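Quick one: this structure, given as structure tokens, is what I'll be asking you about.
A single protein chain has been omitted; all remaining protein chains appear in their positions.
Chain IDs A and B follow the sequence of writing; residue 1 opens each chain.
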Amino acid sequence: MEITSQDFKAVSGAKLKDEKLQKALFQAKDGFVVSRAKVIKDLDNFETIRQAASDVRDHCLAHLDEYLEAWESQAKASGTVVHWAESYEELNALVVKIAQDNQVKKIIKSKSMVGEETGLNKYVEGHGIEVKETDLGEYIIQQAGEYPSHIIAPATHKSKEDVSDLFAEKHQRPRLEDAEKLTHEAREILRPHFLDADMGITGANFMIAETGSTVIVTNEGNGRMTTTMPRVHVAISSIEKCIPTLDDFALMMRLLPRSATGQVISNYVSMTTGPKREGDHDGPEEFHVIILDVGRTRVLGSELRDALRCIRCGACMNHCPVYQNVGGHAYGWVYPGPIGSVLTPAYNGIENAIDLPNAATLCNQCGVVCPVKIPLPDLMRKLREKQYEKDLKSKTEKWSIKLWAYLAVRPKLYSIVTRVMARAGKMLGGSSGQIKTMIFAAQEWTKHRDLPTPRGRTFRDIYVNNKKVNKR
Amino acid sequence: MSARENILSRIRSANKVGEIRDAIGGAVEDRLTTHPASPLPDLTWNDTERFKQRCEDAASTLDEISQMDDVPEAVSRYLTENNLPTSLVCWPEFKKLLWSKSNVEAEIRSALGDDKVGVTGSYCAVAETGTLVLLSGQEHHATTSLLPETHIAVVRRNRIVKTMEEAWQLIRSEVGSLPRQVAFISGPSRTADIEMTLVYGAHGPFRVHVIIVDS
Partner (left out) sequence: MRVGLFVTCLADLMRPSIGLAALELLERAGCEVIFPENQTCCGQPAYNAGDRHTARDLARKVVSEFSDVDYVVIPSGSCGGMIKTHYEDLLGDSPDDEAKVQWLSARTYELTDFLVNVLNVDSFDTSFQGTITYHDSCAGLRELGVKEQPRKLLRSLPYVELKEMPGAEQCCGFGGTFSVKYGDISSRIVDLKCDDVESTEADALVLGDLGCMLNIEGKLRRRGNHKTKVLHIAEVLTGRNGEETE
């Protein structure tokens, strides 16, 4: 997917003014945050489980080559065809090749964020093969010609009215107003495609080394359909999705649905191991898994390594005060919110997403909800350090900090300057006690809010003076 | 070198094999063969009660009967009460049941796109989450729990295990290697992709009815 993260400022500004979007974001926030909070109470030892999950992910990353090899040998033993891809182009080309080898005309697809990264749909369609997204959210945005704004709820930026208009136009049917009717109309439209598609593409939430399986977690059942109905199934995944054992998977499943949608478990957890077996009535004749590494190994060897623990639950964005107000599209690539602010620059180059690690208050709400304890604010700060080293930070910010620090290590001078500032600031505020306008960088502050004035004297001055008085 | 080799060698060098790896420890072989358990939450509930509670939370409906022979009657009752069609497809394991005596027309085959009701058994069920565990196979058609608008699942009471971990343990000891698909099903298909409004019957069944059988 093309990256537009450099437009963050402009796009986020526009999103703040988009009232329809604001309403949708507000609804989503309420839904996700409240239901997660409710359902984690259901685990008496949530924090212990969270730590264990984080440890398992770390352990697996530390042995990733071995676990991938173990996974591969199990997968092959069950008849899975395993492919590896080092670039988006390579992955896309593999998919098209598999499709062409099998005379595939129509593909049904269940949500895959890796597929969004590689721009798979566009590529495949470019080769004359029809692709139908089947996750309702993905289907909506495919019809609208957009891209997901959230990794769990891709169409969360769209209002019901948007969907009504869209379906009426695309389906050429009377306009429906009710979410239930709209959902069922999509069901009706998509059902025949499930039945006659030649190939299914899914992502993979996890790959299990113990058994060589891939797993997808869905609520709609489209994932199960996609892995069961067509004669060829291709799962696209990336190296860091591997976990050791079935028991480790059970551990992850206590956290993933809870963190993602506030469910105890998602409706359909489908674990696939190889193609159709002898005697089976259903299932694909061929099962391919493509494992991608773009950016992952680079991150593995960097200070951002912890980000690879991510299990893509979306909790960090749901809880992020910035995401909650600007939505996912402002981030300009596949992954929005805090994890996106780390992965986007990490995978695409830090110079291509300067704003993202900076557009955060570092409030750490993301860090405390992340089920695998990724220290997201620390990682964003590391990226800021990288920007600083590469001289990519804004000059104003850089020099303001330098100036401040110059004073701060010279206490005598510092006390004089702050004394003057305290006095001047008080005068500026006048009787209201609030400064209404400032200049230079500070005008951004007073553009949006007052600045309560200093009180005329610094603490240091008062303290030193009081000490003198007391001595006398 | 192939993509595979390139990727694996990049992983090894990123991991500075020998440094970070050894510090974290834990041999791969070991973990894969012993699959150590992780910390579990409090599991002191009664399994059947918990299972029933969680099924209801997941919007499944429930029935309890004392023996397998009563399945057709229970199915028939459910279908009539809900004004649903009384012709269905079911798994071969229910072949011998006297369906016609309960005015149900049952076909033993895998479901097609326009079948309305599918009856399946279940390999086991997980109390913690109210989940049916279905293994695909010659006798266990995957489509039966997927394509019809109504899915009726028969669960033997003594096959209700506490956790997903226990389900894996059972599969390891009874089945050995995994079938093509292990499906964990918890209630009817749903989505909330339009304005967070919960709607049942996104692509899979609109309703799931669970019949717990004693013996």
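By our rule, a residue touches a chain if its C-beta (ideal position, glycine included) is under 8 Å from a C-beta of that chain, and two chains touch if they have at least 3 such contacts.
Every value quoted in this text rests on a predicted model; they were computed, and no experiment measured them.
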{"item": "Among shown chains, those touching the left-out chain", "value": "A"}
{"item": "Option from A:349, A:411 or A:430 whose C-beta touches the chain left out", "value": "A:411"}
{"item": "Residue, one of A:203, A:223, A:314 or A:367, that touches the chain absent here", "value": "A:367"}
{"item": "Where the missing chain touches chain A, by residue", "value": "9, 12-13, 16, 321-322, 325-326, 358-365, 367-368, 378, 381, 383-389, 393-394, 397-398, 401-402, 404-405, 407-409, 411, 414, 418, 421-422, 425, 432, 434, 441-442, 444-445, 447-464"}
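Assume only the chains that are shown with their structure count from here on.
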{"item": "In the complex with chain B, residue positions of chain A that touch it", "value": "24, 27-28, 30-31, 42-45, 48-49, 52-53, 56, 58-59, 61-70, 78, 83-86, 90, 134-137, 140, 153-156, 158-160, 163, 179-180, 182-184, 187, 190-192, 194-195, 209-211, 213, 219-222, 224-225, 227-229, 239, 244-251, 253-254, 261, 264-277, 279-283, 291, 293, 297-298, 300-301"}
{"item": "Chain B to chain A touching residues, read off their complex", "value": "2-4, 6-8, 10-17, 20-21, 24, 26, 28, 31-32, 35-39, 41-42, 54, 57-58, 109-110, 113, 128-131, 136-138, 141-143, 146, 163-165, 168, 172, 177-197, 199, 201-205"}
